[in-house]
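One chain of protein is taken out of this complex; the other chains stay put.
For chain A:
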Amino acid sequence: MFFKTGTTNKMNRINQKLQENKKLLSIYFSAGYPNLDDTVSIIENLEKNGVDMIEIGLPFSDPLADGPTIQESSTAALKNGMTTEVLFDQLKDIRKTVTIPLIIMGYFNPMLQYGVEAFCKKCQEIGVDGLIIPDLPVDVYNEQYKATFEKYGLINVFLITPQTSNERIHFIDSISNGFIYMVSSASVTGSGSGFGNEQTDYFKRIAELNLNNPQIVGFGIKDHDTFTQATKHAKGAIIGSAFIKHLTQHGAIKIDAFTKSILKA
């Protein structure tokens, strides 16, 4: 009976993590890259090396919001044989070794083909805590899928950008129950060269809205400096492309070197 369903009986790992009194480092990688079977060891290593939360990328053939680095890693992962089924199979025992929050990030079409409810159910069984689906619009989620996500105790994370109006940010805040993914600038993933005044002003502006959900910054964070800048006003930051570049160069080893360079621990 206990620890069985949804958010009512048990606090989602994401919410627990967000309550910790520290700035959170979250890492994204494409599942099945560089090798098909690297998924679990990458996750375990990231946790061991002080990462607070992980976005597991479910690769897609046409990732519209992603720059070349994530596109290439997705394409390689698909070539390696990654599918939704394979990913779920790889993750089936993940909760025996990993305790930090896990989020699956992917585009909507593969989930639609798997069946949205079946997908959510599987996530709950495995112990996945949330989803980020950039091309599932807020209104469609709200009308058609919110109840299903909640039934399986999943937190859906929405994006905001510097162009998102305050009115819409408040709406997104009102239907969020974890954190808000704050896209640092108008760009696809993996672009940008550090943060300027424009970003700093934007981070401050959002912080001053006093939203119910904490914000975690993504896009353009690649080293200690950008991590520090991004988390000055936000709860945490997500690194994707920079980590994938590290994987490309070094394979799924030496992850400690990467996380140390970010956290300067």
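Keep this in mind: a contact is a pair of C-beta atoms (placed from the backbone, for glycine too) under 8 Å apart; a residue touches a chain by one contact, two chains touch by 3 or more; residues count from 1.
Convention: contacts and distances are computed from a predicted model.
Chemist: One chain isn't displayed here; going by UniProt, is it "ABC transporter permease", "Aspartate carbamoyltransferase", "NADH-quinone oxidoreductase subunit L" or "Tryptophan synthase beta chain"?
Modeler: "Tryptophan synthase beta chain"
Chemist: In the full complex, which of A:11, A:112, A:209 or A:257 touches the chain missing from this view?
Modeler: A:112
Chemist: Which residue from A:12, A:26, A:49 or A:71 sits in contact with the chain not drawn here?
Modeler: Touches the omitted chain: A:71.
Chemist: Given that one chain is not shown, which residue among A:188, A:217 or A:234 touches it?
Modeler: Considering the complete complex, A:188 is the one touching the chain left out.
Chemist: Could you tell me which of A:134, A:153 or A:214 touches the chain that is not displayed?
Modeler: A:134
Chemist: In the complete complex, which positions of chain A touch the hidden chain?
Modeler: Chain A touches the chain not shown through residues 60-62, 64-65, 67-68, 71, 75, 78, 83-85, 107-114, 134-138, 140, 158-161, 163-165, 168, 183, 186-188, 191.
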